[in-house]
Structures are given as structure tokens and as C-alpha cells.
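Okay, handing you the structure first.
One protein chain omitted, others in place.
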Amino acid sequence: MNMSRPKSSGTFDVVIVGGGIVGLCIGYGLVKCQLRVAVLDGNDADFSASRGNFGMISVSNKGFSNIPYFRLSLTSGRLWPLFAEELRECSGIDPRFQGRGKVYLSVGDRELDEQRRHIEEFSQRAGAEYRNEILDRDEVDALLGHVGLGEAVSGGSFSPLDGAVDPLKFYSSLLRAYQARGGHYLFGHIVDRIVRDTTAFFVRTPAGQFSAPRVVIAAGLGIPPLAKEVGLQLKVRPERGQIIVTERIDQVFKYPISGFLRQNVEGTVMIGSSSEYAGRDDRTTVEVLKELAKSAVERLPSLRSVQINRCWACLRPRTQDGYPIYQESSEQPGAFVVSCHSGITLAALHTRLLPQWIMEGARDRLLEPFGLERFRDEQPA
Amino acid sequence: MSSDVIVIGAGPAGMTAAIQAAEFGLSVLVLDEQPAPGGQRFRDIEMAERQAKRNGGVLDKDDAHGALIARRFRESGVTYLAQASVWDVAADPLEVSYLHQGSSFSVRPEAVVVATGALERPVPIPGWMLPGVMTAGAAQLMLKTSGRIPEGRVALLGCGPLLLLAAKQLLAAGADVVALLQTTALVDLLRAAPYLPSAFLAPKVLLQGLRLLGRTTGINGVASLQGARILGKDSVTGVEYTVGGRTAALNCDVVLLHFGVVPNTQITQLVRADHVWNDRQLCWQPVTDVWQETSIPNVMVAGDGRGIFGADAAGISGRLSVLNIAYRRGAIPEATKDRIARDLRGKHERLARARAFMDIAYRPPASFLRPNADVILCRCEEVLGRDIQAAVANGASGMRRLKAHTRAGMGVCRGQMCSMATSAILSEQLGAELGRLEPASVRPPLRPLTAGQLASTKHYGD
Partner (left out) sequence: MNNPHETTNRLSSMSLNFEGCVIAAREGETVATALLAAKAGYTGTSQVSGRRRSPYCLTGICFECLVEVNGHANQRACMVRVRKNMTIRRQNRLPSLHLKGRET
């Protein structure tokens, strides 16, 4: 068993600060290359977007204004089926990947028209690889298993590029697979210093010190102060999302509905999701939950009598422009920062492309547009 | 429409809090999940009183006192909503959301008194999910509310005064009680003796305790129980138990479990008030100041929800909980507040001292608190002890991560049945002492609510 409680020290090839989905994906990719890796995770009560997300693999709504981001998401989406299979085999836990596609619901004729124009424009920008098909009301109803659509639903669209995983199963599966391949996972380590001498970085926590020639900072909302330690300036702000989870019901939703609904394998339905700025407050509010429920029963009136079991909120780390950041420190080469808002969608790609970048220094051309250079003109934090 | 105070729960603490607040001229809204006032201790006490009158009988002294409080509560002029289920309480701004007659309402009071009492400590032992297994408290409630006794041969198992009381009441009502299996041993009573409120009482109480540990007419009385397993495939057929290293078995149709009661901290945890582990009562309880205010301003706790002291103490605690609220609202001067508080605190302390004996004498043994790997801990999601162990091996370093890995505590009961047991296993695996790990997070809705009800949540009074 490689999991352990705080240890005093250790020497590795790579130390990853942050034990969420992003950090573990990088770690998993690295241990597959036979490297000695330590993932340092924080405390149980820390904000964790990895244990609070919708589990959507979203491609078709990514990068309308930033086609490289669309390409990044698309590549990851294509890598997902194999990645999911590999995790299942390696961990014995099925992450419940579904790659069938995703439905969009439009409310009112105007929204449907807008969606139509949006798709046309997206196709022009992204080329033949972009796929998203406009549907009329009856077609949407059929795709959603004839649960009955609200009067205002005017139609929608369907994209086969998208998918979903069970967020909790995926997290368990990834953590198990990482450790099964020899990765070290250490929790209860809040990193407060990262220092460097000629040969290595020393990552210090109140409970110990870990050294490696390379260090990756993937600590979500905790990134900014740590990045400063290695000479990088960036902003990450918390975006709060609230989600409603229902009782288990019969399997009815074959496809997730974009930004709104997904049924888990065991039958619970997740209804979401809000997007708010509330600082570091990760509590739910009746006001927002009520709006989520209102919008749900307006679109799918049969949800009206479904019981709600649980509501929760989580904080997602959001970069200034919402796009990912992959940056090596020029001041302290060997130190890397990875921050993104779509840890689930990009998981397969992170596993595949980031190890090479970290070990060989060359950023894949897909990652190239996502350095910190793009913020150069802006005021530092 | 606004309220100065919302009291959640209409048991002994909630009723007295409401009566006291109304006497000070505060506007009070009482929300209670039961159809009538009384809480679990005095459940359906008004009906019992009416029936006693009709039968020409009288209630015993404690019940008569409960009936009196209920009558004064009815006459106090507070707004009382029966069968109102609180599903959310939020801090800053203070907001209580509840379901009443099929509709959801939100209301923003100046202060909240949480008087949700206690629940029987869930202790998972093999077979505890079988039909035929209930809590001793459940059997008592059944007797109180419907006059019914469990069908068939009944065995009571566990520890605590309520277990003994239930045995006595069931026997009196004609139940076929075949066994009283107690984990309590003679040494527990002796260990607790110095904590008796007066040395004068000691011989009497000890003697009573001893008698209860021994055989009662017709009942198989067993003390110093070390382990137990409930037998049966589709329903209970018997109990296998270990005493003095030897295993024995008995046949029965019903098993009533009881291992004491613990504070119901659902609401105080939901608002994220600070909690502390009470090592003597083996439970979490909210941290409160002398005015029973939690770390969340204007959220007070009254009664057993702050630590178990029983119904009499709860009645006093209820009154204490509204003193500072009334003072802050300008309803009473500081001198009055302090004078009433002094008197009430004295009484409360005397009752609290008496409680120490119970806590020590009837402490559930460690062997029962640390569940077996093959037992279902989380009934809703059916998570076994060994699933918890596997999750810890995979890196679950606390209750929240454990939930994510295993779904334990994610089901309909909101973790109320399993969180103590899962935390005990987690603590053991991590080498932490009981009560060192942060409890799992509590999320709304605390009670079932449909999406349609949530969508049409109204402001109270609209």
C-alpha cells in the first residue's frame, strides 16, 4: 500500500502538489512512464472541485471563441474511451464512462434560433470535426425517453462529441489506478514552501519535506501563492456551483442534458448547475437551489414529484479567461503550473500529454496556446 | 410577517423555550415534525392524558408534568406548526426553510432555538437490518402512540436506562419479553458509583442496578455481554451472544436494540457551528456559551441537542436558551436575564451531576462501537465495514473523502444512521482516537422535499 499518513521526507522524480483530478491524472501519466512520483494532497475539509462536479465530458460547447481550446477538448474526448477502459482494468473500479453524446435543451423559439446560428458559426470556425445537430421538439422528446417536455421547450440539439463519467467513481478509480502503478499518495500535506537548490526542488509542508528535480503545482484554488514560490504570477478565482441530487429513480435519461441534468448509474439524477462568485463560501443557498429546481420542472415537468436527497455546492477554480494554464517557470525551470476548470473533460489528455512536457520540456503544439504569455499585457495580481 | 424567534422542535426543551419567549413578549414560531407537542419523551402526551381521564386513571408524575407543559405551550400564544419539517437552516442571513402541508416556506427570524433533542445511538451489529429488529425507543413509541406491543417473543439488547424502562413497560403491557441482554457489567456500576449525586443514594441505586442486571421473573437476564449477532434470514429468528468468552443462543422474533441516546446535531452541523467531541457521552455536541448560543450568532441550542441530560434538564435548558435573545431584543433588562439565569443554571447543574452516573454506568462498550467488517453500516447505500477499510487503503483520509469513495452517508437518512460507525472504523484505520476526525458534512435538504416543492418555495406569510 503506497498511501500513507504524513511522512517526514522522500525523494522522487516528480512531486505533484494537489491530489485532485488534475494532479492525479498527471501523476498517473508519469507513473506509467516508470517514474517515482509523489502526489501531495491536503486535508479532508479542503475545497475540492474533484469531489464536487457534474462529471460531464464537454466538447461541443468548448472554445467557440477559442478554437485551440475546442481542439484540446476534442482530443481529450477522443482519448476518453481508452482512458476509461484502462482505468477500469487497472483499478478494478469502473468510472462509468458514457460516450454517447449530450443533448441541449432550448427554451422558446428565440433560444432555438440562437442555438442554430451558434452551431452554424461554430462549424465554420472549427471545421468538419465539429458535430452538433439541431433537433425539433419531438426529436428531443424521443432522445429523452418521452418523459414529457415542458411547454416552453422548443427543441434543442445533440452532439455526439460529448460524454460523461460518474464523478465519484472516476475519482476513486483514478486514485486506485495511480497507486496500483506505484504512485505515492500522501494526504494531510498543506505545502507552505517550495525552495530550490542546484539539483532539486524541496517541497515543504508542516509534516515533512519532499524533494524532486521537477515539481508540478496543480492545487486548484491553492495555486497562486505556491506559483509565486517558483516565480510565476497567476490569478485563480473560485466559481461556486450548486447542484441538486434526487432520489434514485428508474433509468430514464440515456443522455446527459448540457449544463442541466445527468442520471447516474444507480438512478440518482443530478440537476444543476449554478455559476456564482461568492468568495470562498461553499454553502448552498435556498435562493439558487430554488431557481435550479424551477428551471428543471419548467423543462421537464415530470421531475416535479421527484424527491431531492441532497444539495451541495463546490468551488471550481477559474482562471482569468476561463481557459487552462500550462506553464513552466522560466525563472525556475523544472517547476510547472497546471490550472484548469475542466479537469474531467481534459483528464484523458492530461494523462497523455502532460508527462512528456514535464519530463522533456517541450509543450505539445495542442498545449502551446495555453501559456501565461497570453496575460502578459495585463496587470499582475 | 416576521418572527423574533423560531423554535425547532416541540419536545420538553422546545416547548419551554417557546413558552418563556412568549412570556417575554417575543413573537415565536414553533416548527415541529410531529403531529402533536411533546417530542419523543412526551409523544402524544395530550392523547395519553385524555385517555387516562376517560379510563379514570392518572398519568405518572413525569408524564403529568409533560402534559402540563404541553397544556401551557398550547395556551402560550405562540404560532405552532405541527408536522412542519425543517429542511434547511442557513446563517447570515439567518433563514429557516421548512415543509408544511405539502408546501415549502422560507422565513428569516432574528434568532433560532434548535431543540431537536436526541436520537438513539445507532450501533451496527450483525443482523441489525433484519425485519424484526427495532430500537427499544421505537417499541416504547409504538406502545405510547398506538397502544401496541411487538408481536412474538421479544429480546432487548444493549445498555442504558431506556432499555431497562422499555423492558419494564413492555412486560407491564403484556409483551412476551424473553430476554434482557445487557452489555453493562457489575464493575460498570461500581465504577460509576462515585458519580452518584449523593453518597446517601448510592446503595439504593446500586441495588436497583444489580437487580436489573440479574434475573427478573420469566426473563433471561444476561449482563456483561461481550458480543452479539442477530440470527435470521428474512426476519429475526434469534440472538447469538457471547458472555465470559462463552457463546449461547436464544430464539426470538423481535430484537430491540438500545445503546443510549446521542444529541441530534444535524441542524447545528448544517449551519457549520463548532462542535466538540464529548468523550464521556461518546458523541459530538455543539460548542455553546453560557447563553446556549453556538458559534453561529443567534443560533441557540436547547435540550439534549447540546449533550444528554434528560427531559427535566431539557425543560430548564429551553428557558435558558431564550434569555439572551429576549435581552438583545430589548424585552428584558440585563438584571432580569441574570437573575433568571442564575436560578435556572443551579437547577440544571444539579440534574447534570446526576447524569454523570448514567454516562459512566451505561457507557456502550468499545467492542460494540467498533463494528465488524462484515456488517452493513450504511443501510441506505449498503456499505459494509470492509468497504470502509478498502476506501481508507485507497486514500480516504476523512469523512468527506470516505463519502466520495463509498457513498456511505449519501443516502436518504443523510448519514444519521451510519456516521458514528463509519467514523469509528475510519479512526481505527487511521490510528486516530475516536472523535478526532471531523464529522461528515451535513447538507440540505434535511428532510425529503420534491423538486416541485423546492421550485415553489414561498416566503413565510406571503
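Order as written gives the chain letters A and B; numbering starts at 1 within each chain.
Please note the rule applied: contacts are C-beta pairs under 8 Å (C-beta built on N, C-alpha and C of every residue); 3 or more make two chains touch, one makes a residue touch a chain.
Predicted, not measured: the structure shown is a model, and the values here were computed from it.
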Sole residue of B:I296, B:C380 or B:L402 that reaches the chain not shown, by the stated touch rule: B:C380
Sole contact to the chain not displayed, among A:D197, A:D250 or A:D377: A:D250
Contact set of chain A toward the excluded chain (per top definition): 146-148, 247-250, 252, 266-267, 301-307
Missing-partner contacts on chain B, residue numbers: 33, 35, 40, 44, 47-49, 51-52, 54-55, 57-60, 63, 119-120, 122, 129-135, 137-138, 141-148, 150-151, 172-173, 234-235, 379-382, 411-413, 416-417, 447-448, 452
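Keep this in mind: only the chains that are shown with their structure count from here on.
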Chain A and chain B, separation of their C-alpha mean positions in angstrom: 41
Chain A-touching residues of chain B, taken from the complex the two chains share: 88, 90, 95, 97, 106, 272, 391, 393-395, 397-401, 404-405, 407, 410-412, 414, 430-431, 437-438, 443-445, 448-452, 454-457
Contacting residues of chain A [partner chain B, same complex]: 1, 3, 5, 19, 41, 43-45, 48, 51, 168, 171-172, 175-176, 179, 185, 187-188, 244, 246-247, 271, 283-286, 289-290, 293-294, 296-297, 303-312
